[in-house]
Structures are given as C-alpha cells and as structure tokens.
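The complex is shown incomplete by one protein chain, all other protein chains being positioned as in the whole.
So, chain A:
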Amino acid sequence: MASDSPSSARKVVVHLRATGDAPILKQAKFKIPGTDKFAKVIEFLRRQLHRDTLFVYVNSAFSPNPDELVIDLYNNFGFDGKLVVNYACSMAWG
C-alpha cells in the first residue's frame, strides 16, 4: 500500500509512548498522513485520553510546534521507521 501511494499520501508510523503516570493506550502505533500537522497527533491523544492538559514530546526531548508537519518531524527525528511521541499529564522534560 505504501509503495503505491503518491508521495502526498505517504503515511508516517507514529509510536505513542506513555510517560510517568499517563495512561497507556491499548493501541499505541498509528499511521498518519505525512502532510498532517503535529496538532492532529496532539488532538488524537487528547480525545483518546479524555484530557485537555497533555504534554507531548518527540524522542523524550522537546515539544514540537503543533504546526509542524508530521513528515518533517519523521524525516528529522524518526528512527527505525517510526516517529516516537511521548505524552505525559504533567511536564516531564522541563
């Protein structure tokens, strides 16, 4: 499927990882269109966890701007074919 899609529909595998006392999702891996903004990932997490206050990070390091494209984040910070996104209910990494 991935090889037949035009580049504009290329999807990125996002691996959602709970941090601290954040609830663990039943399904933690998702495919999302690369052209989507990171805001979509944040929104998805908010809906799934029924929480408005969430801190979302990439590679346990920094919080990307919600405007950034998922494909850009994957190209620069992804590894092993996926983008690791950590979420916490309180500020985890300063």
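Note that a residue touches a chain if its C-beta (ideal position, glycine included) is under 8 Å from a C-beta of that chain, and two chains touch if they have at least 3 such contacts; residues count from 1.
Quick note on the criterion: contacts and distances are computed from a predicted model.
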{"item": "Protein name, per the UniProt record, of whichever chain is missing from view (\"Autophagy protein 5\", \"Transcription initiation factor TFIID subunit 13\", \"Kv channel-interacting protein 4\" or \"Calcineurin B homologous protein 3\")", "value": "\"Autophagy protein 5\""}
{"item": "Of A:F30, A:F44 or A:F77, the residue in touch with the unshown chain", "value": "A:F77"}
{"item": "For chain A, the residues touching the chain missing from this view", "value": "39, 59, 61-69, 72, 75-77, 81, 93-94"}
